[in-house]
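Input: a single structure, listed below in structure tokens.
Missing here is one protein chain; the remaining ones are kept as they sit in the complex.
To keep things simple, chains are lettered A and B as they appear, and every chain counts its residues starting from 1.
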Amino acid sequence: MKRKFVAAAGVAMVATLALAACSASPAAEPAEPGGPVTLSVSGWSIATTPEFQLLADGFEEKYPEVTVELKEYDPVNYNTLLTADLAAGSGPDIITQKEVKFVSTYQEGGQLLDVSDVKLPEGIGGTEAYDIDGASYAVPYRQDSWVVYYNKALFDEAGVEYPDGSWTWDDYADLESELSTALSAKPAFGGYQHSWQSTVQGFANAQTPKADILSGDFGHLEDYYNRVLGMQDDGGQVDFNTRNANQLTYQGEFGKQKAAMLPMGSWYVATLIAQQASGEADDFEWGVAPSPQYDKKTTGTDNVPVTFGDPTGLGINAAIGDDKEQAAKDFLAYAASEEAAQALAAIGITPALLNDDVVETYFSVDGSPTDELSKFAISTHKTLPENPTSSKTAAIQGILMDLHTAVMSESEPIESAIKTAEDRVKNEVGLD
Amino acid sequence: MATTTATDVAGTDVAAGPSPSLRRRRSRLARRNALVGWSFILPNFVGFAALTLVPIVVLFYMSMTNWNVFGTANWVGLDNFQRLVGDGSFRIALFNTLYYSVLHIPLTFAVALGLALLLNSKLRGVAFFRTAAFFPYITSIVAIAIVWNLLFSPDYGPINEVLRAFGLENPPGWLTSSDWAMPAVVIVSTWRDMGYYMILFLAGLQTVPRELHEAARMDGANALQRFFNVTMPSLRPTTFFVTVMLTINSFKIFDLILVMTEGGPGQSTLVLSQFIYTKGFEESQFGYASAASVALFFLCITVTVAQFLANKRRSA
């Protein structure tokens, strides 16, 4: 009898839960019209990612009736935690989009409000990442892109000319091996390439004409991988296996002058400045050069170099409620504005809006490089999204990640790894 | 006297009683037993049912929907399971999980039991070694992954240095080679888990009656014979427990793989739990991920029931 009761109670709980799971939209707390509004905004590592506080403060100053409350999440598990909160109906009002590959998940799950009517300044980059079926679901405020960092002191020591922005990847490979030879006594390598798949595939996907990972055709990766494997073999850089076995960090390798060049995203500018100031990184002069190119057509400072990167944006929780919706949209408009861009640039962050004034501010930060090429590299580029907005992107990137580790560890030759990846996309993800 | 397993308070054959009055008495006894039994189980069961069982029942339901965590979950019947059968990655994950388990289960079992026998004594300093054997289990998994990665480093790692010193010209690439990555993971997981299972064995060894050993010794049984004829039979409930837990935990292996290889190189160490996590949290296919969990559940439960039955027969 007791058992029956327990079973019945169990069934009742399942039913409640299923209901809760299916109708996870929270009842919006009614606020008095025109009264004070509190907006919660999701963020991560708030102590060292000052952009959230900066945007909140700037916005509150302009809109005194609105209070912005930051909701901090773990940076590594940001998406998992946010998913849990949204599923339980306790998500934030404004959902910061840390990774573009999850935007379509939130959108398809009905979690994001259409924000097409938020007014954006002329020339802002990265908006296309948030366009789905002709509507806009988030607003970019930050746009990082990949460049090459180089250590001027090591270049001087090796007696090699600084980069001038006219390089292709073949030039880069030659230069790396030249530097490695010249610096072998130190010892330092010509370059350091981090273990992420972006360091090869990001460039290959963005720069190879007509390449598109969503097409399921990955033949264009072959040249890029062959070149990188060659660079490993001739000792121009630490090889992938050693890098993983020793868990090398790019901050340690470049910051401690163990490599003269480093392809990396523009977020590292602020980190390097901070680490040099704190003594965690050595004190040396460095510069930023545009990414090496696929061929000569896009090299040189009179062209626009092609690189890749994903924007960071702000979306609005679809369950926000009418009383807060306007304030949330105001917040998005503010974050994308030139005013906010100026403030962001002043703390070393690359805003989505990069006009001349903003670039000026960006390079006025103490400790940043001052040469012309660095300014060119940061301000002038055609940045293609690393993760095209599609519900298939996450799965395809997962498959390409497997390709990357298989090829870089030299446990599978590139031709067969590409074949494997293409077959897997066909079977496991499906093509349109 | 051997350690007997439970002879129960009363029989269960309620219907088979010979006379009506006896049957009534038996059924009354059976009801009383059920009440007493449930009263013991209930305090744990309430928490267990509400917080573990209910979500798992929901998971079973979700495995037959296209749930993506948000919004509605539409019924798709067995589509997810059909898709699993044709999914190459799932097959690889299943194979790798079984491969891992086949290596890890006997190895850990043997090492843990050996350690427990060795450390179940009052030798001087044995407390220190017991602590040492348990230390891998409490050391941060991050540190474990980092240090073993260094030890396994193909070109500079101490393990390959030693192998080269013994004349092996091409030592394995360990974590960087698709053939050797899984054995390397097994070595680390065995190293990590043996202290855990050693403790369970130690507790079990306390139930082995010493008189039996003495008697066997008098009869001239050597150490090996005593082990198989005295220790092992008395240890049976513990070995059953360890085997079941070891099996289930091996099928569920996740954290160590995640910090050591992330499933790589390629898919050479992709395991089921990781497949489930990726499908769910990376690709937001929670319905499909749930189906994979259900498959893993049935795999575990099949093996467990087999062990359960084998154990029953042996101890009967």
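Methods note: a contact is a pair of C-beta atoms (placed from the backbone, for glycine too) under 8 Å apart; a residue touches a chain by one contact, two chains touch by 3 or more.
Rule of thumb we're sticking to: contacts and distances are computed from a predicted model.
Tell me the UniProt protein name of the chain this structure doesn't show, selecting from "Sugar ABC transporter ATP-binding protein", "Fe-S cluster assembly protein SufD", "VWFA domain-containing protein" or "Potassium-transporting ATPase KdpC subunit".
Missing chain, per its UniProt entry: "Sugar ABC transporter ATP-binding protein".
Sort through B:Val76, B:Ala93 or B:Ile276 and give me the one touching the missing partner chain.
In the complete complex, the chain left out is touched by residue B:Ile276.
Considering the whole complex, which of B:Ile56, B:Val85, B:Val102 or B:Ala310 touches the chain not shown?
Looking across B:Ile56, B:Val85, B:Val102 or B:Ala310, the contact with the absent chain belongs to B:Ile56.
If the missing chain were put back, which residues of subunit A would it touch?
The missing chain touches subunit A at positions 3, 13, 16-17, 20-21, 24, 45-48, 74-77, 80-81, 83-84, 87-90, 238, 242, 246-249, 251-252, 255-256, 258, 271, 274-275, 280-281.
Extract the touching residues of subunit B with respect to the undisplayed chain.
1, 3-12, 14, 30, 33-34, 36-48, 50-56, 58-59, 62, 69, 117, 120-122, 125, 127-140, 142-144, 146-148, 150-151, 156, 191, 195-196, 199-200, 202-211, 213-214, 217, 226, 231, 234, 237-238, 240-241, 244-245, 248, 251-252, 254, 272-273, 276-277, 280-281, 286, 289-290, 292-293, 296-297, 299-301, 304-305, 308
Please note the rule applied: only the chains that are shown with their structure count from here on.
Distance between subunit A and subunit B based on Cα centroids, please, to the nearest Å.
39
Which residues of subunit B touch subunit A in their complex?
34-35, 38, 42, 45, 49-50, 53-55, 57-58, 61, 68-73, 86-89, 146, 149-150, 152-157, 173, 175-179, 262-268, 270, 278, 281-284
Which bits of subunit A are touching subunit B when the two form their complex?
Within the complex, subunit A contacts subunit B at residues 2-3, 6, 9-10, 13-14, 17-18, 21-22, 24, 79-80, 83, 86-87, 102, 105-106, 108-111, 240-242, 244-247, 394-395, 398, 402-403, 405-406, 408-412, 417, 420, 423-424, 427-428.
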